[in-house]
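Left out: one protein chain. Kept in place: all the others.
Labels run A, B and C following the written order; every chain starts at residue 1.
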């Protein structure tokens, strides 16, 4: 398969082995009508601006797959506004969407939108962020990464890279975001058994490169003994690299950097030797989402929780897997 | 004779003034009617009952906040804290809902009202600029929100069967309760503004503060009251939103203050104070929401163009108003 | 007799407290900076290092550059909410022209800044729209436009010469700090020593009177907003270079609030008619030190925001104009 664009390149997310959990959900349980994906109007509600490569790749993946399967795609972007996302979803239902894919802005607050879909018997697949509503009732199923697991895997990478000793600074994601909460929890749990690794600072970089950079600049001054940085997304990690270089440090060498996402820029930095490791958060939900919709349409039972497999990049494989990064 | 000459002069000046006044007052309304009509014709789905219901519901939260903002702006002030107070109100309501309906409603009103009161006291008693005082409370309320949610990690859920949820989700003929709350508040607000002594004090304070003092208007008290009101209403809007979303979402309300200011100004209220109407504000909300809805109806518009369109639209409205006012 | 003497005594007492509050009002921001420096020297690890001071100055530089323009606009009794969006526009323009060389890219970014500012100025001066609303339109639309230009993407930059702006130094002083300092001097000279500067303050003090005194009110206003626009663009260029990427989605986000806060904390009243350039410089430094202190002490976001709020109120309370 030859990728058409850079963002849609790389392997599609596939369901991780044995990780799809929960009792099944089928059309017979929901009583929803049968809809063929081919020729159907499918709505996709994106949550945030596409400045972050993760979002770009996510949207591209859905778009490409919809085109491939002959579905008509309606697309909205909530621009980080929860109320707008609710309206977006309702308006797509109104405009005739028979199937919905939603990348929720946050884990809570979409209930009214789900209720609207339920009332019109429109199945909803949520991707990327898991919501607190009821699967198979409020929405069909969740396809996405296990963010706690991502944090744990980042911790493993960190332990491996530091040999289990060091002072870690955490660049937190945006406050109030469940991705932040989960990736922090996973990481802290992951290093709990390694007393040599201590967290000396945790400050928010708001998932943003320049904020990550600014915070890192402060921390490296007040805590010059920092030996490792855990960034909850690549953008902040890249910002940290810039900050550390400016402070005369050698990121990737005297200061280890581990982050989550798998963007091309970060993986490139690993290959260049100034980054330690990246745990992937795979944004290519398109194929899996449409497979799931098709399966559901056929009447098959689908799992309520589809955890996708995330890759990992480190110095051993970065150069060779660079093409997979987004 | 001289008397009749004076009246002749006025006769020459007034009809034009009245004409402009009508255009000014109704200018926004005319624009709204036109836009609704055109949208109806161009986008068949626009006029669907579902869409109109959702439009009204989405507008209702902003109306509640903008009523408070209208009062504040008529006194010549500004309230930047409403976005944060809105989010805080939602969180408090969700947290309070575990203690019953009354707690869920009273807690946000009291706490946000209190912060509004402090805004008012600082502004009225210390001669500090409203812009900067309320900017500080914007930060403060956001910080408080994070503090009570464990840095945003906790999203309080409202039990789906609680009476409080009904406040946000209940409907009459499919129209949500918040619409009626907003409507009642708008009518009340208009009445208070135009038919009570407090309302007259609001106009006098913004129209000519020094004179108002000499006319015996309790200027300081009036200011304290309008900021308290604005805070309380922002808290109420937050509570309604929480009831609607069934949870105290922490990531909402960012930048909402600018929306509120924009709708008030679009509605013809003078930013310098002394003049304004609640009806205008409601129409302003209508205009903003219809524009957003239409952008969604177009569907294919690049999401980045959406803010460009909003900006251009805002510009056209204020420039037109300005020209009419001449 | 006795009554008179007591009165005289209270009068002198009153006038000394008046003098003291007056002094604090004028110098509060300097005192606050000194206090914060002292606090950090005592309680913050590794604070008194050259590297740390450099970091603070480097981070403050773009804010200062924007705040200088903001101080001028506020001096005319205006305000410019669009500075963050203008920074984003500047950032978006750079990768488009970087191929033609860094100088071309920078010039184009500055041209965009001037145009955006002049547009604001036109709306305020000629059309007569309230500054808040006039610039709100560009705040809303400008960033969107920047994203449209950049196709919504962050672009990694590799031009060494361009990146030098953000990382290089002259005699140990980072280039961006040097530029910010230079601009502060220029703006101080402009406000205090030129016709333009005095006219600007007069317009802010009493626009009607300034018009009747034959001052070129519209020209000055458009000029002031254009200067603010170009300063915001300069800040955008420097910040972009330092980030080594053009990121219109986040560049200068909420910058308008930071800049206004710094200006007001520095003792320039929002009511116009007065511009304090040195105060603005220290206002920016104060807010930078506050942020640094909160991060260095690893305070959670919640506490950090509440403390910032309290400090803003305290600083403005001291500097406020008495009735």
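Heads up, the rule we're going with is that a contact is a pair of C-beta atoms (placed from the backbone, for glycine too) under 8 Å apart; a residue touches a chain by one contact, two chains touch by 3 or more.
By definition in this document, contacts and distances are computed from a predicted model.
S.K.: Out of "Na(+)/H(+) antiporter subunit A", "Ribose transport system ATP-binding protein", "Fumarate reductase iron-sulfur subunit" or "ABC transporter domain-containing protein", what name does the UniProt record list for the absent chain?
M.R.: From the listed options "Na(+)/H(+) antiporter subunit A", "Ribose transport system ATP-binding protein", "Fumarate reductase iron-sulfur subunit" or "ABC transporter domain-containing protein", the omitted chain resolves to "Ribose transport system ATP-binding protein".
S.K.: In the complete complex, the chain left out here touches which of the visible ones?
M.R.: Hidden chain, whole complex, touched shown chains: B, C.
S.K.: Can you work out which residue in C:34, C:48 or C:209 touches the chain that's missing from view?
M.R.: In the complete complex, the chain left out is touched by residue C:209.
S.K.: For the full complex, which residue in B:178, B:207 or B:238 touches the chain that was left out?
M.R.: B:207
S.K.: Which chain B residues touch the hidden chain?
M.R.: 1-3, 5-7, 9-10, 12-14, 17, 191, 194-197, 200-201, 203-204, 207-208, 210-217, 270, 274-275
S.K.: I need the residue numbers on chain C that touch the omitted chain, in ascending order.
M.R.: Touch with the absent chain occurs at residues 3-4, 7, 10-11, 14-15, 18, 193-196, 198-199, 201-202, 204-206, 208-216, 273-274, 322.
What we mean here is this: only the chains that are shown with their structure count from here on.
S.K.: Does A-B or B-C have the larger number of C-beta pairs in contact?
M.R.: Answer by contact count: B-C.
S.K.: Using only Cα atoms to place each chain's centre, name the chain farthest from chain B.
M.R.: Taking each chain's C-alpha mean as its centre, the farthest from chain B is A.
S.K.: What whole-number Å value describes the gap between the mean CA coordinates of chain A and chain B?
M.R.: Centres of chain A and chain B (C-alpha means) sit 35 Å apart.
S.K.: Starting from the mean Cα coordinates of chain B and chain C, work out the distance between those two points in Å.
M.R.: Here the centre of chain C sits 29 Å away from the centre of chain B.
S.K.: Going through chain A residue by residue, note those that touch at least 2 other chains and give them in order.
M.R.: 49-50, 175
S.K.: Give the residues of chain C touching no fewer than two other chains, as numbers and ranges.
M.R.: Where chain C meets two or more other chains at a single residue, that happens at 147, 152, 301-302.
S.K.: Would you tell me which residues of chain C are touching chain A in their complex?
M.R.: Going by the criterion above, the answer is residues 44-47, 49, 51-52, 55, 58-59, 147, 152-154, 156, 167, 239, 242-245, 247-251, 291-292, 295-296, 298, 301-302.
S.K.: Would you tell me which residues of chain B are touching chain C in their complex?
M.R.: 78, 122, 126-129, 131-133, 135-140, 142-147, 151-152, 258, 261-262, 265, 271-272, 302-312, 314-315, 318-319, 322-323
S.K.: Can you name the residues of chain A that touch chain C in the complex?
M.R.: Within the complex, chain A contacts chain C at residues 49-53, 56, 175, 200-204, 208-211, 213-215, 217-219, 221-224, 235, 239, 242, 246-247, 265.
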